[in-house]
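A single protein chain has been removed from this complex, and every other one stays in its place.
Here is subunit A:
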Amino acid sequence: MKRLNKFIMYLILTLTVIITILPFIWMISASFKDIREIFSYPPTIIPDDFSFSNYLQLFAEYPFARNIFNSTFIAVTATTGSLFFCTLGGFGFAKFDFKFKNQLFLVLIASMLIPPQSIMIPLFLVFKRIGWVNTFYPLIVPGLANAFGIFFMRQYMTSIPDSLIEAARIDGGSDFYIFLKIIVPIVKPALATLGIIFFMNSWNAFVWPLIILQDIELQTIPVVLTNLQGVIYTPYNLIMAGSVISIIPLFVVFMFMQQYFISGITAGAVKQ
């Protein structure tokens, strides 16, 4: 009976993993196929006619190298900048007292209730007025000091003993010096977790890049993949090759830093 239970458990888990992995296998497989083989019956898992030509064509006929650079540049800039401002903001809320602090914190929490996509129309018009359409600014600047990041860092910093900060203050360090020399080194694990969340969100972002980036030279990977789709004909072979490239960086990061991904998810949940 016990062994049967174990068997059923492994069976269900294995089936789930197969279903989970299958789309990835399908994506990779299709990226090495000719378009005619993608649309042939019965479908093949291992390509009959294995070739790298989709990848070569993607780089030869489209500015795909430039698109990879754009995605990377935006994600790295947004992540670094957001980490700085969110840690600073979290420090401000965790370790300082100031006028209307509680009310201001409540505003910060409440701002998370408004879905960012819901204001896409007026926000686009704002970007248009200040000349930010078709630039990277809308994808980096508005999220620099975001409510989630500040809240996350504040929660983490409340456990830092005040005596540490007091000691540095007696030594004559300014508040910003204390932030750089004492706080930042202590919160490194939280920075890793938050950094992964920011990078992932930026790398995979779609709605705003789609709205803002109009020139193909400026587009990020997800947007350029969408634009390959034509009205009559969609080159799935090229889209799959681009898709494989787009998922590689996060897969690699995930392999080495899995625990930070997990702690990012559970950070909000365990409190409940």
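Couple of notes before you dig in:
Going forward, contacts are C-beta pairs under 8 Å (C-beta built on N, C-alpha and C of every residue); 3 or more make two chains touch, one makes a residue touch a chain; residues count from 1.
FYI, contacts and distances are computed from a predicted model.
Of "Putative aldouronate transport system substrate-binding protein", "Carbohydrate ABC transporter membrane protein 1 (CUT1 family)", "Protein translocase subunit SecD" or "Stage V sporulation protein AD", only "Carbohydrate ABC transporter membrane protein 1 (CUT1 family)" is the UniProt protein name of the chain excluded from the display.
Summary of contacts with the chain left out: across A:Ile68, A:Ala145 or A:Val187, the touching residue is A:Ala145. In the complete assembly, the contact with the undisplayed chain comes from A:Tyr10, out of A:Tyr10, A:Phe50 or A:Phe69.
Residue-level contact of subunit A with the missing chain is found at 6, 9-10, 12-13, 16-17, 19-24, 26-27, 30, 38-43, 85, 88-89, 91-93, 95-99, 101, 104, 107-108, 111, 113-115, 117-126, 141-147, 150, 162, 166, 169, 175-176, 179, 200, 203-204, 206-207, 211, 221-222, 225-226, 236, 239-240, 242-244, 246-247, 250-251, 254, 258, 261-262, 265-266, 268-270, 272.
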